[in-house]
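For this depiction, one protein chain was excluded, whereas all remaining protein chains were kept in their positions.
And now, chain A:
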Amino acid sequence: MEIKNAFAGTLESGDILIQIEPSDTPGLTIDLESTVAYQFGDQIKKVIADTLKGMGIGQAYVRATDKGALDCTIRARATAAVVRATGKDVWQD
């Protein structure tokens, strides 16, 4: 799917900032910086990857800056970032 640079989220405590960029590398590349990386790093990456794949994004560079967001927040921010990157509004369509 064609994507452009987009982001969603904030750097507030309990939130996550997700930035999506087109990538030449196959698959998803996720760079995560998190205040809870030790305990939840893998889980956060999995939630982002699952959300993106579920929306048809198989190739992209994702930069995520997490401030202790819960999974539901991460899914919401990832979804919003994809909607902005693709221009395809999953909530309306």
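Structure notes:
Just so it is clear, contacts are C-beta pairs under 8 Å (C-beta built on N, C-alpha and C of every residue); 3 or more make two chains touch, one makes a residue touch a chain; residues count from 1.
Basically, contacts and distances are computed from a predicted model.
Candidate names were "Citrate lyase alpha chain", "PadR family transcriptional regulator", "Polar amino acid transport system permease protein" or "Sigma-70 family RNA polymerase sigma factor", and the UniProt protein name of the unshown chain is "Citrate lyase alpha chain".
Check A:I3, A:L17, A:L32 or A:A69 against the missing chain and you find that the one touching it is A:A69.
Residues touching the missing chain, restricted to chain A, are 13-14, 35-36, 38-43, 67-71 (touch as defined at the top).
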